[in-house]
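Removed from the display is one protein chain of the complex; every other protein chain stays in position.
Letters A, B and C name the chains as they come in the text, with residue numbers starting at 1 for each one.
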Amino acid sequence: MSTGWLIGSAVIAVIVAPLIGGLLRGIDRKLTAHMQGRIGPPIMQPFYDVIKLFGKERCVAGKAQLVFGYAYLTLIVTAVVFFALRQDLLVVLFILFLGCIFLAIGALSVKSPYSQLGGHRELLQFLAYEPILLLAVVPIALKLQSFRIATIFESGQPLLPHLWLSFIALLIVLAIVMRKSPFDISSSEHAHQELVRGLVTEYAGPYLALIEIAHWYEMVLLLSILGLFWVVGSLWWLSIIIALGSWFIILIVDNISARLTWSWMLRFTWVAGISLIGSNILFINLGWM
Amino acid sequence: MARTVIPFGPQHPVLPEPIQLKLELEDETVVGVMPIIGYIHRGIEKAAELNDFRQNVFICERICGICSFIHALTYCEGAEAMTSVEVPPRARFLRVFWSELSRTHSHLLWLGLLADSMGFESLFMQIWRAREMILDISEMTAGHRIIQSTCIIGGVRRDIDKEMAKEVDKRLLAFKEMLDSTIAPVLLRDPTIKRRAVGKGMLSKEQAELLGAVGPTSRGSGVAIDIRQTGYAAYKEVGFEPVVETAGDSYARTLVRAREVYQCVELMRKALSMMPEGEILVRVDGYPEGEAMSRTEQPRGELIYYFRGNGTNNLERLKIRTPTFANIPTLLVMLPGCEMADVPVITLSIDPCIACTER
Amino acid sequence: MENEILVEKADFIPAVQKMLAEKARFGTTSCVDLGDKFELIYHFEPQESPEPLTHIRVKIAKEETLPSISSMYLCAALIENEIQENFNVQISGIALDYQKRFLRSKESPESALLKPVPYAPKPPARLPVRCGEACPAGIDIPRYVRLIGEGKFAESLATIKQSMPFPGILGRVCFAPCEDNCRQAKQEEPIAIRMLKRFAYDHASYGEKATAKQTGKRVAIIGSGPAGLAAAYYLAKMGHGVTIFESLPQAGGMMRVGIPSYRLPRKILDDEINMVKNLGVEIKTNTKVESLDTLFKDGYQAVLVATGAHQGMKLGVEGEEHPKVMECIDFLRDVAFGKMVKLGDRVMVIGGGNAAIDSARTALRLGSKEVTILYRRTRAEMPADAEEVEEAIKEGVKIEFLAAPKKIFSENGAVTLENIRMKLGAPDASGRPRPEPIEGSEFKVGVDSIIAAIGQTPAVPEQFNIEIGRFGNVIVAEGDTFATSKEGSFAAGDAVTGPASVVEAVGAAKKAAISIDKYLGGKGVLPVEEIKVKEPTSRHTFLERWQEKREVEVSIVDGSVTVSVEKKRAEMPCLPLEERLGKFDEVELGLTEEMAIAEGQRCWRCDLEQ
Partner (left out) sequence: MPWMFPTIWKNLFSRPVTRRYPFKDIREPFPGYRGKIYFDTNKCDLCGDCARVCPAEAIEVDSENKQIKYYPFRCIYCGTCVETCLQGAITQDEHYSPPNTEKIEELYKIEA
């Protein structure tokens, strides 16, 4: 594939990803509302919210927080660009991690106890899902002998039949990144939680909007990684179905469970995630998958 | 370990009423708690001294937005005792009906808030959807959804005729059906709910007695105290057994309230079916003189009114002891040692009604 | 209102106390401003809720102060506080401590009430521990060690007493298999369990309370050694009439005649024997039992043979009958009963057990200048306590390893011992390397006396008419019931096991006592005093506890220096060496209180480990 085409797709990705992300958030809210027997907000509501936030007064608790907020957005966008350029999957993930750490540091740079606790919990959350995300790449590399996304496109055969265990582990990660029950620990989706959206309590106005947009990027990036599991072959459109399907499963789980505590989350994600991926790696090495 | 003081309230999304809990945290563990009340004092006791004693019903009714009928009932019971008025039997049964309706709606509201504090939004919506059915019955029978304003000194203002009683019965059965099919199984079985509530906020029986806990808070710890046993209104005729759980944790208090919802439905149907024909209101001629004490069981526990009249149109003194006021000290026992994430659940488990507390 | 109680200010608190005594629940308080006075009405609900309320009314002048009832009804604090604020009523005693614990008033001190209830109020199930399993008497070791660490010495002593009657004796002479099995020894040094037992006995007192009703049955016990005394103790507590027959002039058996008084002061021994006597046990000294049948004829329903192992083993070398050769057991007995024993300057002790060490140290105290122990193997194989050996060497005892006697004869007026050097060979049945003589390595030593301390065997009179085992002359007793071949007679202690330790004898005697009780128609339940102590409810993990012990001190003065402090095993304070010789004063002085508490806290509490 030509370089020009790749760069073009990267530009398109940067523009389209937040649109998809916002749209998915809108549909998410609508579907959740319907599951609860409500009408719910209009599908475009997330965009209205962000536009309204941009129109608000610029108010910031500390300059450092601002820098970290921007760093978060920039790094996430960079990760998306690298993904679109079909670069090394490890590079994409590590840039993503760095971005998330900046978000937590941004929260920790403010003195508000809510923000502090939120930042602390975000780090714990990070501790819970990043190892799984990182480990999930290993079976892919084992299968294809390369960490490059381009290789997945070139391989010519879908990954899901071999790597469905890792895929399930990634679903847990998706739930955490989307901040859904039972994992909405650091900043609950609705502020009805002891920390009042701890992580972003101290962000307001346009800066909150930036964080929101970065979340959209993050979600789309993660869904794309899930989509990689069936990106080739004649049924390439299955990749979109898989990504949206897993997104829908997370919505369902969100609606049928209560929020749990961080200690439980840490235990669950580590035990479930690592054993799933570990057995996947084992099975690949044994030649069963 | 890092020690932080988190101001939980006075404005907090989990506790939509103004009470402040200064939580002392060590990392995520609560080591100290300091409840601060007094943010919405409204001087209702004083207002009741200045107003006509008949008008006070409507003022007392507005002490609390959730158990308003029972406040009115308690006031009327006391005022009737002072003016030596005999309430007609039909009115007494109607009072039982409405106060149980009030209790049902209060418990459902609380169960919904509990689900919300656990981040279980769909259950919250489902419970409030069921509560809507109760509010419809309230609107149908009393004319308003929450503040029914049906109880006045001497009886009740509205009657429930046979046709309406049939309709109410039908709606109550539909409500029970909804509870059975969608809400009760989740409350009783869902592992995520149990994980959040079982063993959290322990209150032993001795502590409950010593700290003067009332209502479901004490009944969740195995203290079988229910003021309805004294048989005010028509409770003696209707008859009932208090709901008691012994575990003493947040889950036990949840179960007490959930079981009481079922009990309320039964009591309402019983009251409607046992209701005798006759008057619903008698004329009140006298003026309050002397003293009286009236106690009722509010959804949150025992409610005490003390009256003192001097034969004029106004009361000399009205003293109100609300259940949440008696239950707040238990928080000091329940909260220390729990995780920060459990604070909303434990705090809610006493069903704090701050508007009541402050009066 | 009905049920009014009008009281004056002075009678107010008594009236409320009366309500409290009737278990009335406090409802609320109303206050009315009467112009020049306040009237306060306290509403109470007597016991059951359908009863009418009771109202205590009290009038006070505006400048007067009313006592608070919040010390009786904690829940009243909030209400009284509110009244105080709204009406300016002066109420004494309520000072709500909002900063600390909200409901603490001046009168009610901080109570357990305001602490949260732990979810699992029951103490965690305890695990079997290696020290406890190693103890022949089955003492709850982790518990008494913990209680000493908590400073509860009396409870600790009671814990020991639950399973073993002689903490004073065993706190001094036990060979402490528990310490060998202490798990902490793998990481640090073992807990000084024996020293703590001694500490508990020295620093706390214990009254015997649990005694069963008299059964009217009578039991005879032959021998007043540890096994006999322990069995007597338990049988007496189970309500039987017990008589002990002792052939020696004083009770105590091997504890009196085998253990020198610098290790076990006679006062302690006498105290413990008196403790048994006080339970109603009769001890007949200087009485030799000739036959068991006469005892049964005398009206005893059961007999316990606990004669011990008092017969020294023969050396089996040429010239053994030499008058200067003594059996160690005879030697120690003579010393114990104050007979003058002339040893001379040079003493040779043959053997490597505790008896050998005891003999050597006793010899030193009797004035011998040069005491040598002859042992066939090396120090690692010595059956004696390492500590005892250490002390002996400190005191000046020489030990000749890898040598054995070959011949004893008189030469130039002195006894001469011809010895032979040994080397270690293949392990034998006991697991120790078998010593093999090296040919031609004989050497001669001239000494003044020789003490043979190579072991003892029981000497059971033939008239007892009970079955004797083929090896070692011991009584054959059934493993669980301790019953011998003769109906109604039982045996325990060294007489059954061969020479062993005090604690093993006590452990066996306890089981024998249970068995005898069952034989006599009892249920075989040992009467045990209940101990009321709070069990720990927290379960730390092993790792956490281990790290707890290593305190890290950071000095800020000269930069950052980290010092890790390791808590060492307590060292037993001992009599200085120069004060030991020539006297029989107790060598070990006992731990101080601080040392004992520190030692008790050092324990890892493996029994609570998750």
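Rule of thumb we're sticking to: a contact is a pair of C-beta atoms (placed from the backbone, for glycine too) under 8 Å apart; a residue touches a chain by one contact, two chains touch by 3 or more.
Please read all numbers here as calculations on a predicted model, not as lab measurements.
S.K.: What chains on display are touched by the one that is not shown?
M.R.: When the full complex is considered, the omitted chain touches A, B.
S.K.: Taking the entire complex into account, which one of A:Leu144, A:Ile256 or A:Ala272 touches the absent chain?
M.R.: Selected residue, touching the omitted chain: A:Ile256.
S.K.: For the chain that's not shown, point to the residue among B:Lys22, B:Arg158, B:Lys205 or B:Arg259 touching it.
M.R.: Only one of B:Lys22, B:Arg158, B:Lys205 or B:Arg259 touches the chain omitted from view, namely B:Arg158.
S.K.: For subunit A, which residues reach the chain that was dropped from this view?
M.R.: 31, 33-40, 252-253, 255-257
S.K.: Considering the entire assembly, which residues of subunit B contact the chain that has been omitted?
M.R.: So the residues of subunit B touching the unseen chain are 51, 54-59, 62, 120, 122-123, 126, 129, 132, 136, 139-140, 143-144, 147, 149, 157-158, 182, 185-186, 189-192.
What we mean here is this: only the chains that are shown with their structure count from here on.
S.K.: Pick one for the touching-chains graph, please: line, ring, star, complete, other.
M.R.: Per interface graph, the chains form a line.
S.K.: Taking every chain's C-alpha mean, which one sits closest to the mean of all protein C-alpha atoms?
M.R.: C
S.K.: Would you pull the subunit A residues touching subunit B in the complex into a rising list?
M.R.: Interface residues on subunit A, with respect to subunit B: 32, 35-38, 113-114, 116-117, 181-182, 184-185, 188, 190-196, 255-264.
S.K.: Can you list the subunit B residues touching subunit A in their complex?
M.R.: Of all residues in subunit B, those touching subunit A are 4-8, 12-14, 25, 28, 115-123, 125-126, 129, 190, 192-193, 195-196, 339-344.
S.K.: Would you pull the subunit B residues touching subunit C in the complex into a rising list?
M.R.: Going by the criterion above, the answer is residues 32-36, 199-200, 202-204, 207, 209-213, 225-227, 229-231, 248-249, 290-293, 295, 302, 304, 306, 308, 316-317, 319, 321, 325-326, 328-329, 332-338.
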